[in-house]
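Excluded from the complex is one protein chain; the other protein chains are retained at their positions.
And now, chain A:
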Amino acid sequence: MTERLAASWADPPGLKGFLFTVDHKRIAGRYIVTAMAMMALAGLLALDMRWQLSLPGMRRMGPQLFNESFALHGSTMLFLVSVPVMEAMALWLVPLMLGQRNMAFPRLSAFSYWLYLGGVLMLWVPHALGITPDLGWFEYPPLSGPGYSPGHRADIWAQMITFTEVAALAASVNVSVTILKLRPPGMTLPRMPLFLWAMLVASLMTIFALPAVMLATSMLIADRLVGTQFFAPAAGGDVLLFQHMFWFFGHPEVYIIFVPAVGFVSTIVETFCRRPVFGYPAMVLSILAIGTLAFGLWVHHMFAVGLPRLGNDFYTAASMTIALPAGLQIFCWIATIAGGRVRLALPMLWVLAFIVTFVIGGLTGVMTAAAPLDLQLTDTYFVVAHFHYVLVGGAIFPLLGAFTYWYPKATGRMLGERLGRLAFAAIVGGFNLGFFPMHILGLWGMPRRVYTYGPEMGWGPLNLLATFGSTVAVGGGLLFVANALWSLWRGLPAGANPWGAATLEWATASPPPAPSFAMVPVVDSLTPLWPGDAPLRVMTGLRDDRRELLVTSVVEALPLYRQKSPGPSAWPLVAALAVSVLFLGSIFTPWALIWGAVPVAVALTFWFWPHRPRARHGPLAARR
């Protein structure tokens, strides 16, 4: 790598570089660390609630504190952890897997992070001040409307969503355009790694799903602030409208979290079985099928609201359909594992834990997809157990596997194996011990969202077991973090490709230098680094005296032109601050939408102002 190239891509030193950087690796890194910190806080909240429920009649929490705790836990996990951490993994990985030096829109990556951080502060700063949303992770009106929720708890929740969803939408446009237009020469669509397919589909799903929740919460804020009547039955409004819009987002959301996990699992399985994933076309089609089907299913979250009979039947059938592509994927992974030389390294252990847990969660999902059974089980601990199996087993386990897998690439050091296995055993064992009993508690009729229960219900022993298991799992999580920190300092040096993997991110040094790749790789198969002894084919010709990316065609990835890529800039941060002021102000007065828009417009003007020589012709030309 030439010194000139490194200098062109270097950030300014110190705080300035930290605040103005548009390096996707740095931005993704802070995105991931913030999301992990949020996950730790949400985990501690969960432990606190489990403590309260461990025995009948505990007095650790009253009903209000319990409401706040589960509302904060759910909102944090869904809006501040699951979706952002998947976007962050894409921000870090997608350009590396494409052999590119940055995302398509580098400043948009920075803007996305700062707004996400705004969402984090929006929820947790008021919490520190004692104003915590207390209506669960979906704040249904009329309870969240002006009549029943005075004060600003509901507004804070609704505006936290606006922050995080704008951040996720910005990231999604960035990720999908990067995948479509910045592929290396030769990486045609049929030669695209499954991880990139998964991130492309998840990003498109985000684009179509997230506007629904933003619109719903904006309507809620309008009802609360300026007296619109969207959800007020007395004036022709309808509270079910909120539920429909919320779940039009909420159901695809589950798959927006799960589909990237499909990408992680496929990548890890390929590397540790030393063969491409079995049934590549079937895998791609099933990812596309999940992406489409997920939009038809939202009503199954509303079986209990009293929809027409035929509606329930239709959605029962439709909800079961999505088990087909998911099942097909599991089949393809198992076929790859069965036919390969499997190495049971840490990332692969996480994949095996994922498969088992996710199958259990899928089975209980098919059960609750049946409207008659759902009417019995809805709002019980059976549902709590189900969605934790799906979300933790289906997304968090693959995510932890992905951390383990790409940790050497990001840090240059291997994650400690023994401590890693201990953490793995504690998390997976503790999780199953903690959540499996909840299925039974649910079948026995224990409702969700109760802050305590009487000894005569007989739920005590299983609850104690659940608390014990959760404690073990949270302890395992702390071990995982401790291991990551310790290995940063003491881990074995990793080298460029410690796992002998096949995708392009392993063709550069660990950790990758600022421009990531010295030259543009050329790809002629799904596994460009296998066999490992052939030299990597590359192209020269991107300038090294300024930041440039190679833009290629959408299907064939033919080189089209060299795109100038922007360097560090203050404007994404300034724009995010201006947008934050607007969002925050609009909780208190509708006029914030007017005066708050002025600084936003100014910041965006500076952001997009092209720096070019002055005009030489026309009425406003520079005088010579």
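Odds and ends about this structure:
In the analysis below, contacts are C-beta pairs under 8 Å (C-beta built on N, C-alpha and C of every residue); 3 or more make two chains touch, one makes a residue touch a chain; residues count from 1.
To be clear about the criterion, contacts and distances are computed from a predicted model.
With the options "Cobalt transport protein CbiM", "Sugar ABC transporter permease", "Dihydroorotase" or "Cytochrome c oxidase subunit 3" in hand, the undepicted chain maps to the protein name "Cytochrome c oxidase subunit 3" (source: UniProt). Touch with the chain that is not drawn comes from one residue among A:Ala7, A:Met457 or A:Ala601, which is A:Ala601. Contact with the undisplayed chain is limited, among A:Val33, A:Leu324 or A:Leu560, to A:Leu560.
Among the residues A:Met320, A:Ala425, A:Ile440 or A:Ala509, only A:Ala509 touches the chain that is left out of the figure.
Residue in contact with the omitted chain (choice from A:Ala202, A:Leu441, A:Leu479 or A:Ala494): A:Ala494.
In the full complex, the hidden chain is touched by chain A at residues 104-105, 108, 169, 172-174, 176-177, 180-182, 185, 207-208, 210-212, 214-215, 219, 222, 226-230, 232, 235-238, 241, 244-245, 248, 493-498, 507-509, 519-520, 522, 529, 532, 535-543, 548, 550-551, 553-554, 559-564, 601, 605, 608-610, 612-620.
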